[in-house]
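One protein chain omitted, others in place.
Should a chain be cited, it is by its letter among A and B, assigned in written order, with residues numbered from 1 in that chain.
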Amino acid sequence: MDTLLEVTDLVVQAAGRHGPVRLVDGVSLSVRPGEIVGLVGESGCGKSMTASAIMRLFPTSAVSIAGGSVTLWGAGRLDTMSNKDMRGVRGARIGMIFQDPSTYLDPLMTIGRQVAEGLRSHGVAGDHRAAVVRLLEQMGLPDPEQLLRRYPHELSGGQRQRVLIAAALALEPDLLIADEPTTALDVTVQAEILALLRDLRDRLGLSILFITHDFGVVAEMCDRVYVMYAGRVAETRDIGPVFADPRHPYTIGLLRGTLSPAARPEDLFAIPGAVPDPRAMPTGCRFNTRCPIAIDKCRAEQPPLIEVDGGRSACWRTHEPALATAWSAGPEPVEVRDGA
Amino acid sequence: MAPDPAAAAPLISAVQVSRTFTVRGASGRRKLQAVDGVSLAVGRAETVAVVGESGSGKSTLGRMFLDLLAPTAGRIEFEGVDISRMTRAQWRRYRREVQVVFQDTGSSLNPRRSIGSSVSLPLLHNLGMRPAAARRRAGELLDMVGLRSETFLDRSPLQLSGGQRQRVAIARAMASNPSFVVADEAVSALDVSVRSQVLRVMRDLQRDQGVSFLFITHDLGVVRAVADRVVVMYLGQVVESGSADAVLDSPAHPYTKALLAAAPRPDPTVRAQQRSRLTGEIPSPIAPPPGCRFHTRCPLAQPICREQVPPVVRFDDGLASACHFAGDVRSGVLAMPAAATGIGTTGEAG
Partner (left out) sequence: MTIADPVAMPAAEATGVGRPNSFGEFWYRFTRSKAALVALAFIVAMVVLAIIAPLIQASDPFSGSSLALAPPLTDGHFLGTDNLGRDVYSQLVNGSRVSLLIGFSVAIAGTVIGIIVGATAGYFGGWVDSVLMRISEFFQTLPRFVLALIIIALFGSGLSKVIFVLAILSWPQTARVVRTGFQTLRSAGFVDAARVSGMPRRAIIVREILPNVLASVIVVGSLDVAGAILIAAALSFFGLGDPNLVSWGGMLQQAQLYLTQAWWMAVFPGVAIALVVLAFNLVGDGLNDALNPRLRDGR
């Protein structure tokens, strides 16, 4: 197979008081076997909604897929299949892990039972206990036999996340969707979990769709990345090029604003303004209201994804030299004045 | 650790403070020592970052600076006076001068109060202003942090984004013109670019109004951009302290090195496979390991580390480290090993 997961022009909308609101507006992405693909963006960009759409696990019935398609190799169209079939896909073909491990584990059920739940509900025959022990061991948890009888509150955050990963992979899915899985963990524990996920990809050929807002984690984990802004993909590149030579003003701005231990007070950079309200999106390129190099064309017409070296970028000026100095022109950006 | 001798007449200081909690567990009542014998001084117009992970005690320490919690041992001194022994007038002054910005958890602003009302609270209570004057001043404060007062005074916190709420929290903290502000994970819950926005507001306040900050965080990436000095905590104790440059560029403690190594860099050419990683989980503060508390996870641990509490080793540039091998760790003679292959096993459960 060439592509494991193919999302094409996905539209997710929510019923609002004054009409439907598009939270994801024409997003396309793909994941190949054995790839770790990053989906990166800030709050409200739609990255979590995209994942929810793939799994058809929306938080309320007010949110639904309103366009586009989601295709999983060997299963067909996920967005149009019956609920019954979709239940067969979840867990068995696609696994998912989330941000806060404590809220996704039932405090009243033992670890052993929770990890085995997927096996049970999908009617897998054989000795579940042995399978669970093997899984917990694979995840680097010590003393897995003993762990079966323990309860979530007896485990640390990192251990809980490992348990959740074990549960997500119990039925050996080909794809794992990880939605900010390490954001709530301590940094030393995060390093371990990220290493575990990379190891699982190396050993099992697991594909991962990794959702995060942290470019450091993206650099750590991903082979390719999709940068989302206001419900659309702004840039999609291979990992090397996106850091070495970003081709969208938003990506450039985000990278410049990412802090690391080397950053000094003078280096504090912030993209002025704020993400637009989905009910009042700017015309043309959605980033134009905050873009330092926006021209009239940007305000008039939404740019398509344009081919660049190592990927594509949705910017009319993506091939222009002006892009490279987008944020360095002129004096330090004016202080953010909200509410104007 | 004793306070930095270079800080003459500090503005506020913790002197050998400890804080113990009683925890009711399945096996009866246990004592949890969240903070153990910490001394830390902050001078005027200085920002000190306190860095640590879960269980380090950094938030508890912050709350003691704010008199939201009383130390079970030791004392907090403001302008040289023990806050638990202040006269009424002295304490009211302390209340004006020492303020806080909490993490944006959704409950740092009262959802039933308008923004203007929340920002006015310290004006009404700490400064005894009249409501009309307080409202005017609240408007000025909002303008100061980049939120147009006409728009935001009457808004509900629910209508604001995370970054805007944090700026409101800063406006509220600055209302009584404090000389010292505790920022407890003030930017941790914010998006990357919003983080910088908020940090710039704080940086400018530091510069323009000479406010001192105690910046509590788990994120080493933020530290150098805001802090003059850094204090690293582990399981209730200070393990290293010094200037930001010294601690971040040439640390003398294996835990600091591990923290620096674990932080993911936005550079795909330097991946963690090439950097060392800690194994095991952070031990529970209820039963901290003997000797050096870090020894259970330290890749450089020797028998002495388990047996003896490490001394504080001081370097010429003011860096201090609580490690038996601080000198060798700093110079690199004792190097952190490259990452073990495999997925790493987790140690004792919590």
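We adopt the following convention: a residue touches a chain if its C-beta (ideal position, glycine included) is under 8 Å from a C-beta of that chain, and two chains touch if they have at least 3 such contacts.
Computed from a predicted structure; not experimentally measured.
Touch with the chain that is not drawn comes from one residue among B:T47, B:S118 or B:S321, which is B:S118. Which of A:D79, A:E180, A:E220 or A:E235 touches the hidden chain is settled by the complete complex: it is A:E180.
Although one chain is not displayed, its contacts with chain B can still be listed: residues 63, 66, 68, 92, 95-96, 98-100, 102-103, 105-114, 118, 121-122, 125-126, 151, 154-159, 169, 172, 175, 189.
We take it that only the chains that are shown with their structure count from here on.
Interface residues of chain A, counted against chain B in their complex, comprise 42-43, 139-142, 150, 154-159, 162, 186-192, 194-196, 199, 213-220, 239-240, 243, 253-255, 257-265, 267-271, 274-275, 335-340. Chain B contributes residues 53-54, 146-148, 150-152, 161-164, 167, 191-197, 199-200, 203, 218-226, 248, 258-273, 277-279, 281-282, 339, 342-347, 349-350 to its touches with chain A in the complex.
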